[in-house]
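Here the structure is laid out as structure tokens; the discussion comes afterwards.
In this view, the complex is presented without one of its protein chains, the others remaining in place.
So that you can tell them apart, the chains are marked A, B, C and D in the order they are listed, and the count of residues begins at 1 in each.
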Amino acid sequence: MRDTHHLPFLLGCLAALLLLPFVLQATGSSYLISTATRLVVFAIAAVSLDLLIGYTGLVSFGHAAFLGVGAYTVGILSFHAYEDTTLIGLPGTLSGLVAIPLALALSALAALIVGALSLRTRGVYFIMITLSFGQMLFFLFVSLEQYGGDDGMMMFEGRNRLPLLDLNDRISFYYFCLAWFVLFFWFCTWLVRSKFGRTLAAIKQNQDRLSSIGINAYWAKLQVFVIAGVGAGLAGALSANHTEFVSPALTHWTRSGDLMIVVILGGMGTLVGPVLGTFLFLLLEEFLPLILRGLGLGLLSEHWRFVFGPILILVVLYAKTGLYGLIFPRRG
Amino acid sequence: MLQVEGVEAGYGSSKVLFGIDLELGKGQLGAMMGRNGMGKTTTVRAISGLTPASAGSVRLAGRDITALKPYQIGQAGIALVPEGRQVFPTLTVRENLVCTASNRSGLGLWTLDLVLDHFPRLRERADQLGNSLSGGEQQMLAIARALMTNPKVLILDEATEGLAPLIRKGIWKTLGALKAQGQTTLVIDKNLDEMANVADHATVLVKGRVAWSGDMAAMRAVPDFAETYLGV
Amino acid sequence: EVKIGMITTLSGPAGYLGQDVRDGFLLAIAEEGGMLGGVKVEVLVEDDGLKPENGRAIAERFLERDEVEIMTGVIFSNISPVVAPLTLRAGRFYITPNSAPSQFAGKNCHENYFAVAWQNDSLHESAGLNATSQGYGNAFVLAPNYQAGKDAIAGFKRYFEGEIVGEVYTQLGQTDYAAEIARIRAAGPEMVFQFLPGGMGINFAKQYDQAGMNEEVPMVLAAPSSDINILRAVGESMVGVSSSSHWNHDIENDANRAFIAGFEAEYGRSPTVYASQGYDTAKLIASALMKTGGKVTADMDGFRSALKAADFDSVRGAFAFNTNNHPIQNWYARIVVERDGEFLNETTGVIAENHADAYASECALN
Amino acid sequence: MLEIRNLCKSFGALKAADDVSLTVERGTIHALIGPNGAGKTTLIALLSGYLQPTSGAIAFDGRDLLAVPTHLRPHAGLVRSFQITSVFPEMTVRENVCLVLQSVAGQARSLFRLAAADRAEQEEADATLARVGLIDQADALTGNLAHGQKRQVEIAMALAARPKLLLLDEPTAGMGVEESRRIMDLLESLRDSVTMLLVEHDMDVVFGLADRVSVLVYGKVIASDTPERIRVNADVQEAYLGDHELHGEGD
Partner (left out) sequence: MSQLFLEQLLNGVQLGMFLFLVSAGLTLVFGFMNIINLAHGSLFMIGAYAMALIGGVTGSFLLALVLSLPVVACAAWVIEVVIIRRLHERDHLDQVLATFALILFINEGTTMLFGRVPLFMDVPASLSGTVTLPGGVTYPLYRVAIIGAGLAVALALWLIIARTRVGMQIRAGTTNRETVEQLGVNIDRLNTLIFVVGAMFAGLAGALAGPLTSVEVGMGENLLILCFVCVVIGGIGSVRGAMLGAITVGVVDTMGRAFVPDILGRFLDPATASGISAGLSSMSIYLLMVVVLVFRPTGLFPVARSV
């Protein structure tokens, strides 16, 4: 519960994020708004994963599964709306008022089922069982031939429709995602400081002791697992809207890995950390090749991972709590 | 055998020891006492290199071991029975014992058989995993494990905690017998009376400083010793 | 100066596909000293890492910041559905050197979308034709359990006239094929068609040969399963395997000879079919630029009809665009042979002349 | 208050509880002693639900305890402490106690209350810490405490759960003389409100506090009697105390 005391920093970041589209437009680089949107969406997923990894000590290696559930809900609804067909008797829709809540509900349900079974195990076994669920969902999506199999499907009719807000407008969509992000971040801040948050910390530190003080760790873990699943589902739904494309790649284990990486990179057990991690990871992924080319290192620009790897290693070795630890060195 | 001079140490930025002096001749048994949190454990951690001393020096049989790594200090012949037992939970009792067995004193006094003779309970449990032992059995195992390294200096940090009176007495008897064989030992314990019977001299720590030290006769001569130093 | 954006896959095991497309493309530009069709061009190349989101981000950057007028380079069919619509919506040209999924050939075809290499299915259709023309009466078919695999088998079956005695979908990224090979042996077919791209195909071919199956049941493959890199990696075991392709190194025409010589001189290795596709794509663009005098978006109609005319010497010989802007071209039969310790595909004949894809009729263009 | 009938627990061939029957009367301090490995901790684990018995029955406050899930037993008033210190190392001492308090109040999974905002809870925690003599360490990280201090946290957490029956597994082990004395006084003062089952090897504590003493050897209760009679029981002396204890240290 260390990261709740830098309100000025958070407000500064918020202001920066709010002003970003104007700055980008003013500097003629409004194409970057899309990148910014992607960062914000991915950060939601990363923060939700951190609730599990950083705050509860539950290393979930299948978190991308819920990303997929959210995204496919939006995608499938849009698909049926476009084809004007039905799924088990229900019509598709483009309405965000239906699609997004449904995406959240279904990812909650998926998380409930996966969590109920997975949370019987612990430690590395938990890592592996969540990985398995993620992979099973991946293969399930791959075999959904109607929805494009592993090629995925386009949302031909564009993003979801909302009253008063045109999501197909890039800037509106950015603010839409940012609003969700802020809401979710605020919710998580509240959560980790709540009594429930304290119980989660206790689970992380000494799970076996809990039942002797009258707490059922299983239910608490399930509760946070579902909350985190909903967070990822939200990110998935937004991501589908962002790319207007849904594919099983969203749920592949490497995506779960990416999420885990940004959480660790940013600093586990801090909410700001995963956001920083997301920004660094995705920005490096996107711009490191350009930067290297700019430096005249043509060969390395093509093989930018050769540089990226060591950067990550340096962060792990020298920043004990990730980027967060670099920015806010521990007092005392 | 063991000379500790002006050792200072701490955790992170908080200093716990403010200059500890201690001397233990060959074959002597020294006692260290003090209330909770006064720095006894920190002192032995400093001696064994786990919490490196920030000042002062530790010498073992004349050799300066202050800056050595914990494993080098262990190999040099200091064996610690740590506070809280720290048996290896995933190893069987036998494995716990042979895992780090050695002959550092060169005398080769302790062998597996001898140790098991000494703690028959461990012989019964030889193939059980460390973490399935009862608290007291774990304590015996920790002591036995240290003996198996045949150390030059044996340090016991609250090694009789949780032992039944009968066993505890056995331990003190063993320590007495070891002393007779020339084993140098440092003991931290709260049982003043039992310790007084076997120890050669005692050191009392208060807030990271040596508040009193002297031999047993001197200690008995101090009126209200326990009340003054141990806060009873 | 015309800016061309190339989004391609350079990383991961599949990276060599993108690399060859890019190198082929750049070769054509290098030949003209930085120009295409007499017009100065600038090519921006970026790696999509096989992630749709990356593809999108790069596409947006290309379209908006760099204002590229032509987008090309996409290798895989899970990137093109992201990049193509963006490009088309922005009113630029999308010219694909490789990936051409059926949706853009049929119902969702677009006047500014051009596929230079093929329509995905054609690869496998030609294999079906090849198998039929070799007189095989039945076949065992094998592909990974994913969309391209299913399309491949559907494509093969569309033109194969014999019976299918076994149809197996394997796992993506599978390394061990002993179980499948045993099933093939048990089924006793006359031939095997497999579409296992990249490393999977190499694994299969090695293990197939080790099990002594090459002599028993011959393989008939599509071009990607028998490209030169695969031949090198598998070696000896591939000799005698037949395949079909729209291009081969020994196709006799000036353009091809010049291309191969140029490629080998420039990069010191033999070109793959992907390199030929990259090269042809550049040549196509060159022909159109030449006609419009460098105008692309400034003269949409002119550039479009110039592209559609396909007025260039393709390295594969005869080439024309169908109504849906996908190629009408010949497919050749090839067989793997060993020449001086090198393994090569040798053209043995034409399987299909002026073959067109199956989706053109669904496309509203004309 | 607590009635254990014919309780058995085996680990493979080993019988850690062998037909144990024991009654703890309400309002008493019942000490359980016995050699190392006799099965005392096992018995506590059976009572608190950490282990399931092989056979036998336990009645607590008139109801069948075995039917109550482990995590509900503290809510029913049955609370244990651990022989091998088990605390939450990265929380402050106060938070350790607050965690117990929030659990007792049924708020362990409450999203609606901020942990730091509950003043009443913190005051109660501080009061408990004051009773065990650890108030000056309330803001220290528990993991950084000295061993004896952690033992005090252990007691504070048990007390905070407002037990009716307290199972104490060697509460004073590792504590200094003064701290032991303080805990003894504390337990003495609770005598009227809390029933206790006390496992101890420190005979000063046992004979100073217990109303009744049971002796467990190899999983069997070999004697259960008043402290005075246990002290002179020949079997007990042989199996546990050793002859010298005859004269006792407590006097």
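Observations
FYI, contacts are C-beta pairs under 8 Å (C-beta built on N, C-alpha and C of every residue); 3 or more make two chains touch, one makes a residue touch a chain.
As the structure is a computational prediction, the values presented were derived from the model and not from experiment.
Shown chains touched by the undisplayed chain in the intact complex: A, B, C. Considering C:G199, C:P218, C:G262 or C:G317, the position touching the chain not shown turns out to be C:G199 (whole complex).
Of the options C:G212, C:G240 or C:G293, the residue whose C-beta touches the omitted chain is C:G212.
Interface note: of B:L112, B:L129 or B:A226, the residue touching the hidden chain in the full complex is B:L129.
Touching residues on subunit C toward the chain that is not drawn are 11-13, 15-16, 19, 145, 167-173, 175-176, 178-180, 182-183, 186, 198-200, 202-203, 206-207, 210-212, 229-230, 232-236.
By the touch criterion stated above, the residues of subunit B touching the omitted chain are 48-50, 69-75, 78-80, 82, 86-91, 95-96, 98-100, 102, 104, 129, 131-132, 145-146, 149.
Mapped onto subunit A, contacts with the missing chain fall at residues 53, 59, 117-118, 120-122, 124-125, 128-129, 131-133, 135-136, 139-140, 142-143, 145, 208, 253, 257, 260-261, 264-265, 268, 299, 303-306, 308-313, 316-317, 320.
The criterion applied here is as follows: only the chains that are shown with their structure count from here on.
Subunit B and subunit C have Cα centroids separated by 75 Å. Averaged Cα coordinates give subunit A a centre that lies 45 Å from the centre of subunit D.
For subunit C, no residue reaches two or more other chains under the stated contact definition. For subunit D, residues touching at least two other chains: there are none. Taken as a graph of touching chains, this assembly forms an open line, each chain in contact only with its neighbours along the path. The list of touching chain pairs reads A-C, A-D, B-D. Residues 11, 34-38, 41, 83-85, 121, 125, 132-137, 139-140, 158, 161-169, 190, 192-193, 226, 230-232 of subunit B are the ones touching subunit D in the complex.
Interface residues of subunit D facing subunit A in the complex, by the touch rule stated above, are 48-50, 69-75, 79-80, 82, 86-91, 95, 98-100, 102-104, 107-116, 118, 157, 161. Across the complex, subunit A is touched by residues 10-11, 46-47, 49-54, 56-58, 60-61, 63-65, 77-78, 81-82, 85, 101, 103, 108, 145-148, 150, 172 of subunit C.
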